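Just below is one structure, and these are the notes that go with it.
Of the protein chains in this complex, one is absent; all others appear in place.
Labels for the chains are A and B, by order of writing; each one numbers its residues from 1.
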Amino acid sequence: MTHSATRRQRRVPHAGQKRFWTRPLLWGVLLCICVAGIPYAEGLFRWLEPDARQVIYQRAPFYALLGRHMLVVGAAAVVTIAVGVGAGIAVTRRRGRDFLPLVAQLASLGQTFPPVAVLALAVPILGFGTLPIIMALMLYGLLPIVRNTLAGLQEVEGDIKTAARAMGMTPVQILQRVELPLAAPVILAGIRTSVTINIATAALGATVGASNLGDPIIAGIINGNMAYVIQGALIIALLALTLDSLFDSLQTRLRQRLSAFPR
Amino acid sequence: MSLLDALPTPRLERGSYPNVVLVSLSAVMLAAIWGLDAVSMAPNRIVQGAGAGVMEALGWPGALLASLLVLALGTLAFRPNPTNYSAALGVVVLILALMPFGLMVAGHFLIDPALPQARLGIGAGYWVVLFVLLLCLIELRLRLALTRLWPMLILAGVGLLWWLCAWLWLGDLALVQEYRARDQQLIRAVGQHVVLVGVAVSISVVLGTLLALLMRRYARLQKGAFAVLNFLQTIPSLALFGLLLAPLAWLSANVPVLAELGVSGIGNTPALIALVAYSLLPMVRNTYIALEEVSADTLEAASAMGMRASQRFWQVRLPLALPVLLEGVRITTVQAIGLTAVAALIGAGGLGTFIFQGLGQAAMDMVLLGALPILILALMVDAALSALTEVLRPGGVQ
């Protein structure tokens, strides 16, 4: 009897699964079309910039720029998520509780540091190239993740945690099976904010010699070539929208699964 | 700061339970003092400096003094009570006050007077100690339950002292040399920066509030407007600045009235437009949420007592929404300070000019000269607006 009931229940999110992929897929396809198609759209960009010598950015192929852009954002994201979620968990445990106020303050301070300034300050230490921008992104992206991890974990009601303890769950079990699942939508929202902001911010890396999608934009500004700027901006915006909609779908699905959140 | 307010206020624990935070911070400082370069010296502006450890820079009396002070801080943290915390605060302030004198000593030891171009750079160790001291200050403020005003006053005093030292005795310091070379330029850049940020934030406060009010009236507007504002945020700031170049250049070429008003493809106009475009989302979002979040029960009670709609707005909704609204202004302003630096790329001036010129010339001290004021500006605005939010929070409202 439970089996039939289980199946009936499972079918509901399944129906949403089709819709789950639609929007990210749509943006993703659009992104691919742009990356592949821009070199062939010379006519279009020529119309925009009739006087320029060249209207398609050619110093590097767009897919390579896109790849490097994603690598920078991805590397920063992996570190930020590990550090941010880790710190959030550590300071809400009993042993780390002392560090909670400081970490919360530090995280909010992190976003006060403008990424350009961090980038500039990182160059003397890390040299020109990709490392300074990764560092700037890490600092800038840390706050939303730490803040949301803390908020998510603290939002879990004390009574629920007490009940979990009283049922004989070990601290690790409580964290894994109760606190993290309940905090997951909030934490994911933080990661989403962090990553989307960083996709746009990573373009700044082009000013310190990191080659990514910021390159065409900088080249465009310096040469007064709008076509370059648009090419860079378009791909970055599409990348941001793809990832944002992916996170959005993930969040919706998490909420559905934990349909426990009366909103 | 809404998150921070939700935190449990750490209480002064009785007993001998040590403050792990301060102890670890002291350990980090000790490691930084002995493990990292305290300063670096370079024969001229472009060459990367050679690092020098604490013994070379300060000599053994200086190194001993620094270590002892940090040890004292750590020791005080082992027996936390109000007296010891106050003493620790004193030690932190003392170290902060002594730091510029350390640089003077280092300059005296390391800089050859025969080389007029030689300059002293601040090393990683120095920066780390400075940063960790600020963390100590935050921690002590929280433990002693002081208001935000205290660290601001302390830092203002310390800053003044540093300024005085730099002015009078720290001529060897690279940063000071760089400043002396272009002080007029820097002061003008700070002015430009502040004006740009101020104008952009003022415009977006007005526009944002209007938009939020309209959104509350016309529900349909809300979805569309948020979608557009969200989309704007996904465009990199660099690109938005760049994208505005051509249309504005075209406008100023073809509409003479606008050209007379100073609209042009490069410079302030595109910078302002882009800054406002970016500032609108946090501004609108916070204003909207602030007005929306006021409890329905409170508002119902207000109507039930016979308040008119306007009275309800001015006397109940707005005062209750004000802290969140100011939070929006704070986020917007801090963000605008950073973005304005990018605007230098399209000729808007401001402190970003120093950063990008410095990067172009590979002159790191010049980059520092641009980046530090931006950082300080951002921190100051953040602290000031946070303090204002705290003051304006109606009594008893969390």
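The criterion applied here is as follows: contacts are C-beta pairs under 8 Å (C-beta built on N, C-alpha and C of every residue); 3 or more make two chains touch, one makes a residue touch a chain.
Keep this in mind: contacts and distances are computed from a predicted model.
One chain of the complex is hidden; its UniProt record names it "ABC transporter ATP-binding protein", one of "Heme exporter protein D", "ABC transporter ATP-binding protein", "ATP synthase epsilon chain" or "Phosphonate C-P lyase system protein PhnK".
The chain not shown here makes contact, within the complete complex, with A. In the complete assembly, the contact with the undisplayed chain comes from A:Gln173, out of A:Gln54, A:Ser108 or A:Gln173.
Residue A:Pro181 is the one among A:Gly67, A:Gly96 or A:Pro181 that touches the chain missing from this view.
Hidden from this view is one chain, which touches chain A at 1-2, 5-6, 8-9, 157, 159-160, 162-170, 173, 178, 181-182, 257-262.
The rule we apply is simple: only the chains that are shown with their structure count from here on.
Between the CA-based centres of chain A and chain B the separation comes to 24 Å, rounded to the whole angstrom. Against chain A, in their complex, chain B makes its touches with residues 1, 3-4, 6-8, 10, 19-21, 124, 135, 138-139, 142, 231, 233-243, 245-246, 334, 337-339, 341-342, 345-346, 352, 355-356, 358-359, 364, 367-368, 370-372, 374-375, 378-379, 382. Contact residues of chain A toward chain B in the complex are 98-102, 104-106, 108-109, 111-117, 120-121, 123-125, 147, 150-151, 154, 196-197, 199-204, 206-208, 214, 217-218, 220-221, 224, 226, 229-230, 232-233, 236-237, 240-241, 244.
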